[in-house]
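One structure, as structure tokens, below. Some questions next.
Complex shown without one protein chain; remaining protein chains in place.
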């Protein structure tokens, strides 16, 4: 069995990210299950970056605590990560850059001094390519053949020309060969390659792909960690799929552009993080009042304020649920892995248009920026089975035959058919004031009540239509303990469950997959069957725990919280669970 | 016993507001308890305005449903308010403008046709002064002497010169005399004047006065209903008390200016409503992270979006509690009457500086724009007993002797002494990023946890210091029913309790006076003693009810909600309570 | 069938501006312009913010979107990108556009979005009952400031020029003929056009009244102003509003008409995704995303 975690550390801005992703892809191509996780500060160069890649021939869904192969490009990396090394870990370094001896380490390690710089010189590569050398060396430590890397270099750099491919192959091969020649192959593991059924995907990619598949036409996104990749992905495919993606002057402009486009009939979305979301809140109310469909991807990171912009937390839950002023219906979906991020984004775009209301997809840095292997076939079939549903939009024909079109007609299900600008006979005004059926401002008591009820009715209808699935119970229903959580904590929880199972501790996981409307009845039913319960969340004050108590009355005896900007590790959960028995 | 409600209705922009306030003040000067309430649309002229003034020689704290004297300046007023008339109500109108006969009315009424226009001509006043005539006539219907009005005109218009005083006296006297001469005096009631112990105050005024008294130095306010009066009051007294009051370009600028001023050492505040608050939310997180004191007056009105801008609701509760991203300590106070609005504003300004955090004073249109009589002596003593507490600010002397000043020193109580720009030795940076004790950006796990804990510690310390008082139990502790509510609903609740008492139904009122930190323990203790409970709030979804369930687990069997933009009426509460027995 | 004024009227409500408000003139002129241009009412979208002026779309029978205070501009930009077949007109007050929304129109101008911004410039916040606005003149007494206004007013014409607007004009609500003409030209102009209309507020601005303007407005075209010369336009715009108190005996001169116009590619033209078919007319069904997965191997 192979389950190893590789880590490369070094200064920000010197290719750590690219190198890490390369390693992830190698493992993916070898048929392993992969999860990667990056820590980096909010600066462009010089701070410390750490890229963890875990590969296993059994299912894994999270980074883990111990490191089996450490690539340390500078002395600081050794210092910072020494304590994470597993017994017998391998340390790759360039002896011309740092001096290391086994005595320095708290555990026994195997040192692999490799003249990275010298090797780049030898193959006439830039000195910045030492990373690539180290990838070759790393591969040699756990796999016997170089071909997988060669192929990858061809696929990755093919577009950039022969020369680029060649230099990448040469440098990494130099690293690979050096290890084989000087230390022998597969020192750390001997991976048995399996046929590749997976691809490697980040949450941000899953969201972007979901949006593209679901017919997104318009996005206006102001850059902000951790949604920058969503933006970049949409931009790169914008011309292919004819999606208009614009960078607005600020987030307020962004969401209002998207609302304008949506009002005009284009499926629209924005993406942001807490600070930008704060600026958008007023306009979420506008979407609600005018019943203009909009999807907001909200990527959480630790606050308050700028906080720790490149780290992770779940501290925006209540903010997402309760912004801005007034009572109005909205939907908040909370995917916990790449599959769900893909599906929920598609679903969100449908729901927003079908029910003419704002839909928030609540994610965080951990899911957005981590990569995990996902089954290609599963994604293909999710994509194939998805159907775009745009809800009640009046056809040009219908509009023409309207004698007195009412944009906010008080229809039974609350969903008044939308006309679109340009439609003769469909002329209407959508306004932020309370209004009557025609859209004219109106402050009468009876009309106000009707319009409020109408708007909320849509959510009831959505529930009746079974639009929302979940909570999900994962694992043995008869387990001794039920873990309750939502969002990206799923990664570590599932992993912890697997570990616990090996130790014959059976734990199941009640994953809340959407937060608004809250599935109170189903939740209560399911939690009622639980023996012991533990709630896990990435906040200090327990926002999710409070939400559950508010919505269901359920009180947890045990909780596990974390608010240092780091995601949960399976080991932490395992330890916590064991203490409960 | 006198308990009468006077109503003037007419087109917006034609002095209804001034006239109504005049009537309120007359009742106040006669020694009555007064409550007034205005309904008006969000437009400058032409829509319908209705100004209700209720006066009673017993304590009252709310408008009521029935009208005893209706001044109808146009036909529409009669149509709109006909159904509110009490049995035997008096209707004042100008027969040259509208034709009325008693048969039109659903109840028996007494018609007082008064040639308002003609009377203005007679005294050579502008035709716009018909309102003033009607005030004189109204007075004659319930009080025997004109002098009270004469005196009031002198006090009110004295500054504008003899002529203005004279014309006001003449017109109102014309109306008074006309009634006495043609119908005889005191047809509706015969008020027995009592020595005046009260003044007439709106919530907005209470807030402005509280702020002035509490040493407010700086405010930046962008206009928005229902906090415009707060702004206007501060502006009018700005030069007298040397308060810098600025109108910024938007709400984001407003709160950031206030934060800048606060950072520099000036006691600062902003005021806004939901839409403007939405724009401020990001900066509330900034205040929290930099630990810069700030007070936000949040005046609620019905949303979503622009909604019903001149009406009332309590739909921003959760928004106020949970904005913006991330976990951080804040305080939310919720005054329920003018006394509390005054006190809470003062307290808020102290708390913000003592604990270096954002404090929100949550009010609404109903409390801000209604006037009620309050005891002058009570206000004098509240004012006299208040002490400005500015918290830990390093003195110039201390700063000088600092060798290594730490702005965010991890002190026991979490409250690190602030230095102010200009203080030698106190040099420091306050930043929106997570930071170490010196204020330098820092993303280490241990420091993050320490700083989060430190910030929350301040709230614990505030609780330990008994900074928060409440919930208040008003009424007989042994009552059969306990009403739970917060904010401006208090007006109608207290009034309903008085009425119920007369019918021998004893109800008490558990008023939650602050919402964050939530007084869970005390609340549970108090609610534990309740027999039956009823929760009342001005929202559709029951935000307050949810909050209580979240914080205490308490589940209400009965609730009364309203979301049509109107405040509760005591009658509605009485009816609801009776149904529970 | 040609569009008539009648086609633009709604029958279930009428403007609730104060009698005599300058907004009426702009309202009439806008409808005239739509008629004269022969636009189909359903292909016109009026987008507004919050303020007295921003209620205008309620009373014209075209499509309308009445958004948030200060935010109509980006809504309009989104509409243009989604359906470039529509005529989009933004309507906002001086507070809406110059205070709360100050950032947006400048960016729309530099992008040269093909739409028209109409500023109803009454130099005051009308709907919130009379606080000073960014265009209020120095020295005005006002409930929102304890001393007369000291802030220099925003110079909308100069800001428009500086930000790259390609059609820059000032109108006056007391001259329907000129106003209609300016709006017509602005709508016809390909690119970002702004018409800043001086609009007396009879209730809260007792200084800049119809009478006041009547004595001070003059027409640029009558003075032979060359609207193709940006520097001259900037110079003309410096005349008024003043960034200082008025001198004794001095009388302002308020230029009206087209200050500047220029041709420059629009934002829409720079967006190849909509070069051929408006976005809303494009099918989004059955997109094949499988090829994207190749990058993830």
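Letters A, B and C mark the chains as written, and numbering starts fresh at 1 in each.
Here is the rule we go by: contacts are C-beta pairs under 8 Å (C-beta built on N, C-alpha and C of every residue); 3 or more make two chains touch, one makes a residue touch a chain.
These numbers come from a predicted model, not from an experiment.
Trainee: Relative to the complete complex, which of the depicted chains are touched by the chain excluded from display?
Mentor: A, B, C
Trainee: Would you mind spotting which of B:17, B:98 or B:199 touches the chain that isn't drawn?
Mentor: Of the candidates B:17, B:98 or B:199, B:199 is in touch with the missing chain.
Trainee: Looking at the full complex, which residue from B:153, B:231, B:261 or B:512 touches the chain that isn't shown here?
Mentor: B:261
Trainee: Identify the residue among B:11, B:433, B:460 or B:571 that touches the chain left out of the display.
Mentor: Touches the omitted chain: B:433.
Trainee: Under the stated touch rule, tell me which residues of chain B contact the chain that is not displayed.
Mentor: Its contact residues with the unshown chain are 25, 28-29, 155, 196, 199-201, 205, 209, 212-213, 215-218, 220, 237-239, 241-244, 246, 248-250, 252-254, 256-268, 282-283, 286, 290, 376, 379-380, 383, 388, 420-433, 438-441.
Trainee: Which parts of chain A are in contact with the chain that was left out?
Mentor: 13, 42-47, 222-225, 228, 231-232, 235-236, 238-239, 245-247, 249-250, 275, 305-306
Trainee: Mind listing the chain C residues that contact the chain we can't see here?
Mentor: Interface residues of chain C facing the absent chain: 99, 102-103, 106-107, 110-112, 134, 146-147, 150-155, 158-159, 161-164, 230-231, 234-235, 238, 243-244, 264-265, 267, 269-273.
The definition used in the following text is that only the chains that are shown with their structure count from here on.
Trainee: Where the centres are mean C-alpha positions, what is the separation of chain A from chain C, in Å?
Mentor: Between these chains, centre-to-centre, one finds 42 Å.
Trainee: On a C-alpha centroid basis, what's the spacing between chain A and chain B, in Å?
Mentor: Centre-to-centre distance between chain A and chain B: 45 Å.
Trainee: Find every residue in chain B that makes contact with two or more other chains and list them.
Mentor: Residue numbers touching two or more other chains: 42, 275, 305-306.
Trainee: Return the residues of chain C touching two or more other chains; collapse runs of consecutive numbers into ranges.
Mentor: In chain C, the residues touching two or more other chains are 50, 55, 68.
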